[in-house]
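Here the complex is missing one protein chain, while the rest keep their positions.
So that you can tell them apart, the chains are marked A, B and C in the order they are listed, and the count of residues begins at 1 in each.
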Amino acid sequence: MTVPEPSATAPVAPIAPAASSVFEGRGLTCIRGERVVFAGLDFTLAPGEALLLLGPNGSGKSSFLRLLAGLIRPAAGTLSWNGAPVRDDREEHGARSRYIGHLDAVKPVLSVAENIAFWVRTWSPETPDVPAAVQRGLGRFAIERLSDVPGKMLSAGQKRRVNLARLIAAPAPLWLLDEPTTALDKASIKVLEEAIAEHRAAGGMVALSTHSEIALPGARTFHMDEFAVDSASAWDALDAEWEAAKT
Amino acid sequence: MASYFDMGGYAGYVWPSYAVTAIVLVALFVATWRGLKNRERTLETLLATRGPRRRRAARQEAPAPEAVNTASTTEETSR
Amino acid sequence: MNALLAVIRRDLRLALRQGSDSMMVVAFFVLTVVLFPFGVGPESGILERVAAGVLWVTALLASMLSLDRLFQTDYEDGSLDLLTMAPMPLSVIVLGKVAAHWLTTGLPLILAAPVLAVLLNMNSEGFGVLIAAMAVGTPTLSLIGAVGAALVLGARRGGVLLSLLVLPLYIPVLIFGVSAIDAAVMGFEYRAQLLIMGAMLLVSLALCPWATGAALRQAVE
Partner (left out) sequence: MHRFANPNRFLKLANAILPWSNGVLVVSLLAGLALALVWSPGDYQQGDTVRIMYVHVPAAWMGMFAYVAMAVASAVALIWKHPLADLAGRATAPVGAAFTFVCLVTGALWGKPMWGTWWVWDARLTSMLILLFLYFGYMALHNAFDDPQRGAKAAAVLALVGVVNVPIIKFSVDWWNTLHQPASVVRMDGPAVDPSMLWPLLVMGLAFKAFYVSVVLLRIKAEIADAKIRALRMSEIHG
């Protein structure tokens, strides 16, 4: 089932993916370095829905988002989009999801418009009118005036808004936002909340982790530390089995 | 007997090559062996200091190694 | 397809605006070659004898110099995560980056090589083959080097490690590059060497982007 590519004419939001398309994970387990970050995690995400990830530092919020983005392969469990395993078709998953991480991926020597234009050409290659898409993204986060400013002169907040502008310039059904509100002032957080609401209204999906307050009506919350696993106890279980086998 | 060790005049090459082989291989074996013993000793001390209480708890809680942490999460996700 | 061009255009723009990286590479190339007469002695007989080898070894080291910058900046500012999530195979993006790297380093080396060949008073028959051999050889060096650059992302002392990983893999290109020029200078047939280097280029074009992609995915995980 290929998600219809959003055409440039839709001014505000992407064309809603078919109502049935659902993103789900069963028994997901993530291992970073040698630590089991979380295990046995199930979730479903249908169009219009949102996941809010809470939990202390190191409980795996970022790892979970990177896993959803396909950057990390789950050690166990399956991740599927409409039943089809995501891992089988990375490019398709890349086309339908956008990931905003801690780092802002803004090149210091390129101007804001050039930065976003590159991402539009890389993520939405079929976009007919790239400059228009770029302007739409900048307009949504009120940074049109920064269009020709090179990246190195931007403040952290401005860089974050340039980062978020990519979501609008290169639209896709699934948004994965890792603490998007960092470095944003009150007004910008408001704009972000509206953008997310519009995205969800148009049938998009959002998974978002945050420490600060963000209005996400009707979102399902996930406390990541519920899925934590103490890796040492895992070894104890193994030792127990080993000693039992010996006797 | 001495002529045997002379190796037809090439003693200076045959014996050193066997010596080098012996040194390198024995050194590797000893280093590996000692490394393993050190690690096993530290493992023992770590397991001991973690306290038997916790090891017994681990044994009841997860009889099979693949038993997943089954904290009930289903009602959380399917709301 | 236009994503590939987008990657090439962006990287070229970055390279040109970010300070003349290619100038650095050519400067290193020229300087190192100029050092040799001081070491080996200025007699033209000796210089001519080693000219091809000196040119190739220094070109190889020069192209390796700028390799670790290939993915490092993207890795540090988070662009690499987004590049691995692009809706096209990662090897296409790697190909774009390697092409940009070759244009900023390989090409200047090829242009500088004949000038330096004169310095080492290499026989003039060798010039044409020198350019042909480097035209086929330097892309192979960039491709193999890209695999090394991706492998050392996030490693301690990545630069030194990169040379340890990549130099042994450069040896076939060096051997055939030099022997092509030597054969031409001595009037023998040199097409065989160039064909073998062409084969190596095709193999690298097929395998290296895929291997680099796999290494990048490990780095991003």
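Just so it is clear, contacts are C-beta pairs under 8 Å (C-beta built on N, C-alpha and C of every residue); 3 or more make two chains touch, one makes a residue touch a chain.
None of these values were measured; they are calculated from a predicted model.
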item: Neighbouring displayed chains - absent chain, whole complex; value: A, B, C
item: Candidate in contact with the missing chain, chosen from A:Thr29, A:Asn115, A:Gln158 or A:Ser209; value: A:Thr29
item: Residues of subunit A in contact with the chain not shown; value: 29, 31, 33-36, 58, 73, 75-76, 230-235, 237-238, 241-242, 245
item: Missing-chain contacts mapped onto subunit B; value: 7-10, 13-14, 16-18, 20-21, 24-25, 28-29, 32-33, 35-36, 39-40, 42-43, 46-47, 50, 65-66
item: On subunit C, residues whose C-beta touches the chain left out of the figure; value: 147, 151-152, 154-158, 161, 164-165, 167-169, 171-172, 175-176, 179, 200, 203, 207, 211, 214-215, 218-219, 221
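Basically, only the chains that are shown with their structure count from here on.
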item: Distance between the centres, which are taken as Cα means, of subunit C and subunit B, whole angstrom; value: 42
item: Chain centre separation (subunit A, subunit C; CA means) in Å; value: 37
item: Residue list for subunit C, restricted to those that touch at least two other chains; value: none
item: Subunit A-facing residues of subunit C, complex; value: 1-3, 6-7, 10, 13-14, 17-18, 76-79, 81-89, 93, 220-221
item: Interface residues, subunit A side, partner subunit C - complex; value: 66, 69-73, 91-95, 97, 99, 101-107, 109-110, 114, 118-119, 121-123, 125
